[in-house]
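The next block holds one structure in the form of C-alpha cells; read it before the comments.
Excluded from the complex is one protein chain; the other protein chains are retained at their positions.
For chain A:
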Amino acid sequence: MPAGTLYRGREGMWSWVAHRVTGVLIFFFLFVHVLDTALVRVSPEAYDEVVATYKTPIVALLEYGLVAAILFHALNGLRVIAVDFWSKGPRYQKQMLWTVVGIWVVLMAGSLYPVLGHAARELFGS
C-alpha cells in the first residue's frame, strides 16, 4: 500500500465506523421488526408463527448480535454526546472509548446465558 493513503484515525475514526455500521444494521432490523409485530393485527396464529422463527437457535445467535450492536451503539452514542457537550469530552475521547468497550465486553458476557440459554438447551438437551 502506498504511503499516506491509509487514514490513521485510530480510536476516533474506528469508533465512528463501528457507530455507522451498527446504526445501519439496527435500522434495517427495525423495519423487519415493525412488520413482524404488525402481524398481531392479522391473527394470533400468524404472529405466533413468525415469532417461532425468532426462537430458533440460529436466529437466537442473530439476536445476540443485535444485542451486541445495540449495546455498542447506545454506549458509544453516550460517549459522542459527552464529546460534544462536556468541555473535557474531546480530551478524554480515547479513554471514554475504552471504557465503552470494557462495559460492552462485560455486558455481552452477562448476556450470553439469558439470550442464548434457551438455544443451548434446545441444541444440547436440558
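Heads up, the rule we're going with is that contacts are C-beta pairs under 8 Å (C-beta built on N, C-alpha and C of every residue); 3 or more make two chains touch, one makes a residue touch a chain; residues count from 1.
By definition in this document, contacts and distances are computed from a predicted model.
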The complex's invisible chain, by UniProt name, from "Transcriptional regulator", "ECF RNA polymerase sigma factor SigE", "N-methylglutamate synthase subunit B" or "Succinate dehydrogenase": "Succinate dehydrogenase"
Chain A residues that touch the omitted chain in the full complex: 20, 23-24, 26-27, 30-31, 34-35, 37-38, 40-41, 43-44, 47-48, 51, 54-55, 60, 63, 67, 70-71, 74, 77-78, 80-81, 84-85, 111, 114-115, 117-118
